[in-house]
Structures are given as C-alpha cells and as structure tokens.
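Complex shown without one protein chain; remaining protein chains in place.
== subunit A ==
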C-alpha cells in the first residue's frame, strides 16, 4: 500500500504530511509533527495517556489510523494555552498537585478539557466517569478529580 497525504488542522494550524499505511494519529503527532505531549502508554486503547481531541471529542490517538481522520481538527495539550501561559485546567493541575510523574497528565487534561467544554459544571461522579479510561499510577486519582472540579469553577468564574 502506498503512503497517503493527510491534512489535519492541529491546534488551529494547517498541517499536511505523508503518512505510511498503519500510521496512527499518535504516531503522526509525535513522530511526524513533533508534538510529544500525548504519551504512548499502552498503544492499545487502555490507558488514556494518548488522549487528544478529534473534532472536540476525546479519543485514544493510539487507536486511530491517521488517514481515517483526514481533514479533522485535532487538539493536543500543546494548544490549550499560548506558550508560557496556562489555561484553567493546567493551572488547577499545577496548583492542586494533581501530577506526580506527569505521564498521565496530558491525557487527563485533554479528557478534562472535553468534559468541561460539554459540561461546565460537572458533579464529582461525572468527573470520575469522564476519566474512567485514564490510568494514573502515582496520585491515587483524588487530586486529579479535585483539580478538574477546581478547574470547572475557575472557568465558570473567569
């Protein structure tokens, strides 16, 4: 099979590149476009560390053949705030100590961004439900849940 030209709008920038057959969205982001925030934890859709938004929906980018999302808008952690700034979710993760090693953090934040875009005032149970596909080995989850609730209230009062 031949490589394909794929066009994506990544963090509001047009990108066009050649993708070999079998290239995942995660592979294209990390290896072709140099956007390494999304992490390859399991490469089989079970950990959420590679989550990015495709047309606003959180997806495990390790499971998405990149040619199947040709033309889509992709949002990664690199794009949530201008360089040097933090958005409300990032600020809440930082100030509420919701990261330890940080490996799960990009996926957690993108999952939280999708939740808050859809539901600006989630309950605790809704936050837990939203991140139920994201694995964290370090924190015990409690600070992550708290940070997402905190981010929601920061954003509502912003």
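Assume a contact is a pair of C-beta atoms (placed from the backbone, for glycine too) under 8 Å apart; a residue touches a chain by one contact, two chains touch by 3 or more; residues count from 1.
Rule of thumb we're sticking to: contacts and distances are computed from a predicted model.
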item: From "CO/xanthine dehydrogenase Mo-binding subunit", "Phenylacetate-CoA oxygenase subunit PaaA", "DNA modification/repair radical SAM protein" or "Fe-S cluster assembly ATPase SufC", the hidden chain's UniProt protein name; value: "CO/xanthine dehydrogenase Mo-binding subunit"
item: From A:42, A:91 or A:117, residue that would touch the chain that is not displayed; value: A:42
item: Residues of subunit A in contact with the chain not shown; value: 41-42, 44, 46-47, 97, 100-103, 127-129, 131-132, 134-135, 137-145
